[in-house]
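The structure follows.
A protein chain is absent from this complex, but the other protein chains hold their places.
Per-chain residue numbering starts at 1, and chain names A and B are given in the order in which the chains are listed.
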Amino acid sequence: MTLEASAVTSVVSSIKSGPGRRKRRLPAGIVVVLALMATGLLWAAFAPDGRAADSSASNEQVRLGRALFLAGCSSCHGLSAQGGNQAPSLIGVGGAAVDFQVSTGRMPLAKPQAQAERHKPKYTQTQIDQLAAYISSLAPGPAKPDAATVENQANIAQGGALFRTNCASCHQAIGQGGALSNGKHAPWLGEATSVQIAEAIRTGPESMPVFGDGQLNQQQVASIITYVKFVTNPKDPGGAAIGHYGPVPEGLVAIFVGLGGLVIATLWIGSRFS
Amino acid sequence: MSTLNPAQKLHRGVDDRFSSAKFLRKSLNKVFPDHWSFLLGEIALYSFIVLLLSGTYLTLFFNPSQTETIYHGSYAPLEGVPMSLAFDSTIRLSFDVRAGLIFRQIHHWAALLFVAAIIIHLMRVFFTGAFRKPREVNWLIGVILLVLALLEGFAGYSLPDDLLSGTGLRIMYSVIISIPVVGTWLGYLLFGGEFPGSGLIPRLYVMHILLVPGILLALISAHLGIMWHQKHTQFAGPGRTEHNVVGHRMFPHFAAKSGGFFMIVFGMSAALGGLAQINPVWLYGPYDPSQVSAASQPDFYIGFLDGSTRLFLPWEFRGAGVSLSSLFWPTVVMPGLLFTALALYPWLEQKFTGDREFHNLLERPRDNPTRTGIGAMALAFYGVLMMSGGNDLIATTFHISLNAMTWAGRFLAIAAPPVAFYVTRRICYALQAKDRELEHHGVETGIVRQLPSGEFVEVTIPKPLPERIELTPVEADEVNGHHNGSDHGLLTRGRRAVTGFFVERGAEAESPTPEEHAGRRS
Partner (left out) sequence: MSDRTDRPAEAPEPPLAGASPTDSVLGRLKTPVSSRGRRKTTGESVDGPPVRVGGVVTADSGISDGEDGGASDVGGHGTGDVAPQRAHGVEDLDRRRERRAEFIVAFWFLLSAVSTFAFVVTDLIGNTHKQYYTPLLGVFLALALGGLGIGMIQWAKRLMGDEEAVQEREPHFSPSDEVEATERVFAKGFATSGIGRRPIIRRTLLLAGGALGLIGVVPILNLGPMSGRKPKSFGETSWRKTRPTTDASGKTIQGVRMIDQTGRAIKLGDIAAGGLLTVFPAIPDPEKPGKYLEPSLAVKGDSTVLLIRLRPGELKGRNKANTYFDHIAFSKICTHAGCPVSLYEQQTHHLLCPCHQSSFDVTEHGRPISGPAARPLPQLAITVDSEGYFIAKGDFSQPVGPTYWERG
């Protein structure tokens, strides 16, 4: 039981306790919140209906968020976010998950499908923060990471090694994404923001596994983000990237451009001049 | 003889020693038939020369060693990353050596062109019946060249020791150890121990730059020498017979065109090498057996094996203390059978048709619907396998379920070939019928005339002669009429029975009149 609690705590603390400015400004408040969360987490896991400790977000934010939730999300996720046949419970998922899903336009979902696709977000960032505040008020979970912390102390080479072990198997070595089973797929990473990448790593949206602070620490996540930012938009010294997908588009170019061009040349050479 | 120009002096000097004048004159006067499709094999030949030239440059900088090192160089995202010297030198070759990246990319593009050109050249030879007697041995050499080209390409693809090619080598190792009885021994010996072993990259290197290119060079020389000696085939046409060659002389016309075409092939490789990035190994990273990238594919020419492996069902034989992997069938048995059938095709066709004549005139694909159908069948099978080799990319690009792609591939691999055979054969017959129609009725002019009797007829004009000559189907009657052996015995009768499979019986009735026939053959 204690082990369970400490595991989850470390996930949360890693997000809240980056080397960002906020921590330095309000250390006492954060520490109190974290302590409260740590003790409350066990309850969160086993008592999904229970109200966890109050969050530091203002009640006003929570109230506005609840109104947005009831209007836009409750038809699937239930009136009190308890989940339904079509949608999972949102209790305890945390602000990071809300921010990731809504800011990438994956939620709200127009119709149920194998996997939510990235779209233009339907809510403004203010509204997303309000939704996140409401969901966080139900039960604590990983909070939205601070933009300033996610790119700190990054080491691009280390990020590359971590990326190849943990991420490339689904998202492809150049971050182009790839197929999963039954119509699901790992998305292209080029359009994800640094914060969204951090949120996805920490919360494990949909098929993606979760990477907590015990698996990848804050500095390692920052390194991965730096590498992703590099590799999805690299300088290509060798000319056109032809999709960064490797041998398949290369083969198509070789056959249709290379060989095709040469076959046209043979037609020209073989034709009579008139 | 007193005033000899320098060229004459040189020529006489050579002739004094080699008595080469007659040979030289014959060579300069040698006639090559002129058709664009005869240049497809040249693409393969010239890209091989491009490969030799660009590859030589790469050997000056590449270090084929699996010794581990830590990278410290100009490419920051790999700074401090452990890697093999092979990968390290590939990165340096790409970023720090002058013209290193362009020649690496030219080499890779030329390799893809080489195999693609061999395949399309093989298709030309197959569909026009150019492999028939007396050219069966050259066909066999060609098939061996294709297999060696695949081997050579795979070895080269594996040398940089990057994440993508390392994954390919891991699969290759698994394929080798799946071979019954000797598999584990073989894998152990080739790789110098259990995977990843210690000796593979240097061995692949020797194979890639010496052994296989040497054999390729020797066989290409034989391929060309035999072609030179037997003279090229040609399509039927006015003045073209089984006994002559109509075309351009070696010197100067053919030499100028071929030399120019070599430059164009090299130029195309250079354009691709400079403008289209290929195999950016620095983005893949060094090989590590615990890592993998999604969409790990081989180069396109190995794609059909990757596809067959993906489509194959999980059939594993276990019993009597041994196991036979499901990997063995699609990666060893299937290509083994396919390439054997391909290599023996000229003899198989001879066996079934009984046609053991010399052929210097080519057939158009429609002239031999069954052969064309068989070719289409093989291409359909190959195409489905190749497509399945990239089915994960198709799935993500077109938002199709990966599992649906796999099942579609399994279904199509079985269903597409017979359909392709049947449809192609029907198309060939329809084209033949159209040709006959054109010959008998001529070309419609669109002018309608009323006859004195009141009847309306459309005016037709006879087809222009050269086409009329070309369009006559090729000697179906002669092939069928050629049974001068014993009519007894099960084999003979069986062969006779399947002969109808190759030569449309109905075509005999429709065969051209002797006059038309003579017109084609003269």
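What we mean here is this: a residue touches a chain if its C-beta (ideal position, glycine included) is under 8 Å from a C-beta of that chain, and two chains touch if they have at least 3 such contacts.
These figures come from a predicted structure and were not determined experimentally.
Thinking of the whole complex, not just what is shown, which of B:Asp88, B:Asp392 or B:Asp435 touches the missing chain?
Of all options in B:Asp88, B:Asp392 or B:Asp435, contact with the hidden chain holds for B:Asp392.
Which listed residue, B:Asp15, B:Glu79, B:Asp288 or B:Glu439, touches the chain dropped from view?
Of the listed residues, the one touching the omitted chain is B:Asp288.
One chain is left out of this view; which of B:Thr69, B:Gln350, B:Thr406 or B:Thr460 touches it in the full complex?
B:Thr406
By the contact definition given up top, give the residues of subunit A that touch the hidden chain.
Subunit A touches the missing chain through residues 3-4, 6-8, 10-11, 45, 161-162, 165-166, 169-170, 178-181, 184, 186, 204, 206-212, 214-215, 220, 235-239, 268-269, 272-274.
I need the residue numbers on subunit B that touch the omitted chain, in ascending order.
Spelled out for subunit B, the touching residues are 22, 25-26, 29-31, 34, 68, 74, 95-102, 105-106, 134, 167, 170-171, 173-175, 177-181, 183-185, 188-190, 192-196, 198-199, 203, 230-231, 238-239, 241-249, 252-253, 256-257, 259-268, 270-275, 287-296, 306, 309-316, 318, 321-327, 330, 357-358, 360, 391-392, 402-403, 406, 464-466, 478, 515, 518-519, 521-522.
Heads up, the rule we're going with is that only the chains that are shown with their structure count from here on.
Once bound in the complex, which stretches of subunit A touch subunit B?
114, 156-157, 160-161, 164-165, 168-174, 176-183, 185-186, 227, 230-231, 234, 236-242, 244-248, 250-255, 257-259, 261-263, 265-267, 269-271
Which residues of subunit B touch subunit A in their complex?
Those residues of subunit B that touch subunit A are 34-40, 43, 76-81, 94-95, 101, 105, 109, 112-113, 116-117, 120, 163-164, 257, 260-261, 264-265, 268-269, 272, 274-280, 283-285, 288, 290-301, 303, 390, 392-393, 395-396, 399-404.
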